[in-house]
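What you see is the complex with one protein chain gone and the rest in place.
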Amino acid sequence: MIYWLDLFGVLVFAVAGSLSAGKKRMDLFGVIVVALATALGGGTLRDLVLGCYPVFWVSDPTYLLVGSGASLLTFILARFLKPPGKLLQTADAFGLAIFTVIGAQKAMGLGISPAISAIMGVMTGVAGGMIRDVLSGEIPLILRAEIYATASLCGAAVFTGLSFYLPGNSGIIFLSVAVTLFLRLAAIHWKFSLPVFPSKE
Amino acid sequence: MIYWLDLFGVLVFAVAGSLSAGKKRMDLFGVIVVALATALGGGTLRDLVLGCYPVFWVSDPTYLLVGSGASLLTFILARFLKPPGKLLQTADAFGLAIFTVIGAQKAMGLGISPAISAIMGVMTGVAGGMIRDVLSGEIPLILRAEIYATASLCGAAVFTGLSFYLPGNSGIIFLSVAVTLFLRLAAIHWKFSLPVFPSKE
Partner (left out) sequence: MIYWLDLFGVLVFAVAGSLSAGKKRMDLFGVIVVALATALGGGTLRDLVLGCYPVFWVSDPTYLLVGSGASLLTFILARFLKPPGKLLQTADAFGLAIFTVIGAQKAMGLGISPAISAIMGVMTGVAGGMIRDVLSGEIPLILRAEIYATASLCGAAVFTGLSFYLPGNSGIIFLSVAVTLFLRLAAIHWKFSLPVFPSKE
C-alpha cells in the first residue's frame, strides 16, 4: 500500500514538475528531466542521508516509468487543454503530503528517533519542489509562500507521534497525509500565512 | 582506457565550467570551484546514487589535479587570447558524451539493468552542467536549448543496448561517445530542437 502511495506521489510531483518547467518554455526532454528531478529528488536525498543503497529508483524501474510517463502525458495534454488554474499547486500539495509521510515512515523503520524521523519526512517532502524551483531559476516558493513546510511538519509530527504509540496501525498513514493535505490546501484557499521576516536591514 | 577518457572528460568540463564562470566575472578561486563542481559533480552524484564509497575523486588525486590545472590554465590563457566563440559549447559536448558513456558503463558493471544504466548515464552526463548553470545563476541551458539530454539518452541507449548483447567489446564505447557527440554538435550547428512546452497557462 505504501508502494502504491509512493508511486502516486511520484506521479503527481512529475505532473507538477512538468507544469512548472513548461512555464519556462523548456523542450520535451528538459521537461522530463525537471519532472524526474522533482519526483525523485526528495526520496533520493532521503535514501542518501539514511544510507539506503542503492537509491530506491535504481532497483525498481517502475518509478522512472511512472515519472516520465506522467511527464510526457502532461506535455502532450497541455497542447490541447488549458491546465486548470490551481492544478500545479494541488498536485504539489498531494506530493508534499505523501512524500512527507513516506519519508518519516522509512526513517522510523530504520529505528531512528521520532523527532529526527519527522524532520526526515519534511526533508523528503519539500526537497523535490525546491530542486524544481531552483532548476526553473526561481526562489523556492516553499520558502516564502503560505504555510508549506509547516503543513509538512504537522503531518510528519502526527505520523511519528502516533506511530510511536500505536505501531503498525495503517490508518495513521492516511490520517497524516490528510493533515498535511488539509493544512496546505486550506492555506492556498484562504491564503493563511506565517509571520514574515522583518526587513529592517 | 576508460580512465584516460574519464580524465579527458574532467578536463573539458573544467574548461567549460571556467569559461561559464568567467562570464559572471568570478575571481580565480570562484572559477576553480565552479570548474571542479562542473567536472566532478556528475560523477559524484552517480557514485552516491550507486553507493560507491568513497566517491571516485577521494581515492585518486589525479582528478582534482587535472580539473584545477585545466581551470587555472583557462583562466590564464583567457587573459591573452579571446576564446573561440563556440569553445564552451564544444567542450561541453565532449564532456557530455564521455560522462554519459562512463556513467552507463559503471552502472552496468554493478549489474544494474540496461534501462536504468542508460538513465544513470544521462544523469552523470547532464548533472555537472546543471550544477554549473545553477551556480552561475542561470536556468540550466540543458533544459531549454537544442537537443541535449536527448543526445545523451541516445548515446546511453546505444551503449547499454550493444553492451548487453556484445559484452566486453571496447569499440562500443567509442561508437556511443560518437553518437552523443554527433547529435549534440549537429544540434548546435543546425539548431535542431525538440517541441517546446506550449505556454497557454
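Observations
We just call them A and B in the order they show up, numbering each chain from 1.
Assume a contact is a pair of C-beta atoms (placed from the backbone, for glycine too) under 8 Å apart; a residue touches a chain by one contact, two chains touch by 3 or more.
All values derive from a computational prediction rather than experimental measurement.
Within the whole complex, the absent chain has one touching residue among A:7, A:26, A:64 or A:142, and that is A:142. Across B:21, B:70 or B:173, the single residue that touches the chain missing here is B:21. Residues of chain B in touch with the missing chain: 18-19, 21-34, 44, 48, 53-55, 57-58, 61, 64, 75, 78-79, 82-83, 134-137.
By the touch rule set out above, chain A reaches the unshown chain at residues 48-51, 112-113, 115-116, 119-120, 126, 130, 134, 138-140, 142-145, 147-150, 153, 193-201.
Here, only the chains that are shown with their structure count from here on.
Separating the centre of chain A from that of chain B, both taken as means of CA atoms, is a distance of 28 Å.
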